[in-house]
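Sharing a structure here in structure tokens format.
Left out: one protein chain. Kept in place: all the others.
Labels run A and B following the written order; every chain starts at residue 1.
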Amino acid sequence: MLEGITFIIDNLPLLLKGAWVAVQITVLSILLGMVLGIFIAFFRLYGPKPVQKLLKFYEWVLRGLPILVILFLIYFGLPTVGLNIPAFISVILGLGLRSSAYQSQIYRGAILSIGAEQMEAGLSIGLSRIRTLFYIIIPQAVRLSLPGFTNEFTIVLKDSPLAYALGIAELLKQGRNIIVTSFRPFLVYLTCAIIYFLLFHFFYYFFRKITEKFKVPGYLINK
Amino acid sequence: MSFFEALVKYAPDLLRGLYLTIELTLISAIVGFVFAVPLVLAVIYGNKFFKNISKAYITVVRGTPLLVQLFFVYYGLPSIGINVTPFTAALIGFLLNSAAYQAEYMKGGFLSITTEQMEAAYSIGMSKWQSIKEIIFPQAFRFSIPALSNEMIYLIKYTSIAYIIQVEELFAQAKYFASDTFYHLEIFLLIGAVYLILVYGVTWSSDWLEEKLKIPGFDVSHLK
Partner (left out) sequence: MSDKKEKLLQIKNVKKSFGKNTVLDGINLDVYKGDVIVIIGPSGTGKSTLLRCINMLNPPDKGNILIDGTDITGKGVDLHTERLKVGMVFQHFALFKHLKAIDNVALGLIKVKKMKKKKAYEKALRELDRVGLADHKEKYPAELSGGQQQRVGIARALAMDPLLMLFDEPTSALDPELIGEVLMVMKKLAEDGMTMLCVTHEMGFAKSVSNEIVFMEEGNIVEKGEPDQMFNNPKHKRTKSFLHKISELYGGEES
């Protein structure tokens, strides 16, 4: 038992390196998804009809495809038409694009549930459309989006190990590297699971705190 | 060899992979549901011991990546003496995972049913478990249908991960095809389309099921 713990401690630096890669992958993918998601949400709400239709299709495809298919299309498929994208970027691109499809839904839902009245109220006190959007709609939309966003973050975090399939040295791969030389899969994967678990809860509570800070009394989030 | 000639040649393998994918999905979803019911009942109605164990189980499974769970089962079990085929390992991993998520989804359904329903059941002499069986569960189940169909869709997509632990389902077959023929782009586009069709099929079926089970006054559309 004690020997097991020292074994883990010896290998911890390697595992933590992998954990850091996992965090990087997650954060970068989420950011990509967020930027794209906001654009998509905006155009699906206010853009021309053909664009709306196109984006709806985009969302449907990216939410219906397995993430591995997306990753392999980017990493293995694109080179056949001359586009060689490194593994790390491929993962971020794949997870980010998929996340954008889910995040756009979150932001769209938030904006829709705020209702036209808020815009009307803004206009009626003399604000322009853009300023109403900025001062009235967006602050509310941000609060409404937080639960969905937190959820999406944890989903991307839990999918980050799939980078393993593209050979990236994230946490799971580091674990595997340790195992092939030491033959202690049970212990190592248990440790990996624990590290992911801790990461998951760290971010979950981090976003919870942010949600708390932004909270407005009586303002219904969700439901 | 052209892409289509290669497809014809590999068709049996690909179809076998498709079959495994569907098998994996269905068994995981259904057995996962069977395990999820006692879990959710324990969380809501159970005594302290069962409640806490179930809650812990759900929290742990939902707080760790699916791939890690699969690795744990596939590589970990043999090291303590239990030898399983890749398919079995994947099955175990998926259904244990699915059970936790389905329990969590159903919890929402249960909680949305008012305590008055339970009181009314008591008032005509029903016992606790009778009330749960006859009154609460039928309603909770209907509320849970959207979430359960989402879980089914999730499983269809994520069975592709079983490729990583050597299960020869659809995605794995596609990878073998690509490695042999170098038609990476084409085959993954095709497989992607197949997955989309499967997902669409589930969406359509669950809408159909909801229609069939519809009861006036039971509006679940707000839960979608």
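In this text, a residue touches a chain if its C-beta (ideal position, glycine included) is under 8 Å from a C-beta of that chain, and two chains touch if they have at least 3 such contacts.
Note that the structure is a prediction, hence the values are computed from the model and not measured.
Every shown chain touched by the omitted chain in the complete complex is listed here: B. Across B:Val31, B:Ile135, B:Val194 or B:Leu209, the single residue that touches the chain missing here is B:Ile135. When you scan B:Met126, B:Leu189 or B:Leu209 for touch with the missing chain, the hit is B:Met126. Considering the complete assembly, subunit B touches the hidden chain via residues 114, 116-117, 119-127, 130, 134-135, 138-139, 142, 215-218.
Keep in mind that, in the parts below, only the chains that are shown with their structure count from here on.
With centres set at the average Cα position, the gap from subunit A to subunit B is 21 Å. Put simply, subunit A touches subunit B in their complex at residues 60-61, 64-69, 72-73, 76-81, 157-162, 164-165, 172, 175-176, 179, 183-186, 189-190, 192-193, 196-197, 200-201. Only residues 60, 63-69, 71-72, 75-76, 78-80, 153, 156-161, 163-164, 171, 175, 178, 182-185, 188-189, 191-192, 195-196, 199-200 of subunit B touch subunit A when the two sit together in their complex.
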